[in-house]
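A protein chain is absent from this complex, but the other protein chains hold their places.
Our next item is chain A:
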Amino acid sequence: MALVNLDQVHKYYGDLHVLKGIDLKINKGEVVSVIGRSGSGKSTLLRCMNGLEQYQEGGIVVDGKEVTTEDIQVRQLAMSVGMIFQNFNLFPHMTVGENIMLAPTIVLKKPKYEAERIARAMLEKVGLGEKFDSYPEKLSGGQQQRVAIARALAMNPKVLLCDEITSALDPELVGEVLKVLEQLAKEGMTLILVTHEMNFARDVGNRVVFMHQGKVWEEGDSNTLLSNPQTDELKQFIGAVL
């Protein structure tokens, strides 16, 4: 069974039909970029995969666990699915180290020295080993986002959901975050990204999912799909963003 399974997922906001029957299977180790115009439902799709949004029909199973917005299930899922946000969402009153250690200590109940060891290792991984005792607001956007990645990694997730994680960054800071993602991809981490970084999608991603009007409009191998789009909508979209 695939790591992430979506089966005919429908989502409504009141009368608004946001997701119209999404079928998607993502295997371990895949790097999948979800692209599309704003309002096409791509962020909503991502947020359904870890229980931040409820879907009304169909089913989502991630790492063998059924996904709903029930508190207990969301917490169960937190052990398998990490998420990184556009606005970092680091906790401002905690140091970088405390941010990363929080969930391992109070959710996974790891002893403090163990959590600290993990936190330092994850910080090294994202190239911020020396920032353990800094507060988030003293860091640049790119550094904050890398800390957010380290925080998610400290829970040892099987899949990382990245919701436009470079969109709030100054252009010169985007590279350092993408480099971390690329490293993770090489190590075999499963990544699902909602992104506008087409170069990254092509060079690092295995697969691209193009969303349009709440449907998976076109999907396939990233090189093929981006260089040879089949539908007019994707052609238009690629023309607009490249």
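We take it that a contact is a pair of C-beta atoms (placed from the backbone, for glycine too) under 8 Å apart; a residue touches a chain by one contact, two chains touch by 3 or more; residues count from 1.
Rule of thumb we're sticking to: contacts and distances are computed from a predicted model.
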Legend entry - Listed names "Membrane bound protein complex subunit mbxH", "NADH-quinone oxidoreductase subunit M", "TOBE-like domain-containing protein" or "Polar amino acid ABC transporter permease", with the criterion being the UniProt name of the chain not displayed: "Polar amino acid ABC transporter permease"
Legend entry - From A:2, A:61 or A:79, residue that would touch the chain that is not displayed: A:79
Legend entry - Contacts of chain A with the absent chain, listed as residue ranges: 50, 52, 71, 74-75, 78-79, 81-83, 85, 87, 89-95, 102-103, 106-108, 135, 137-138, 151-152, 155
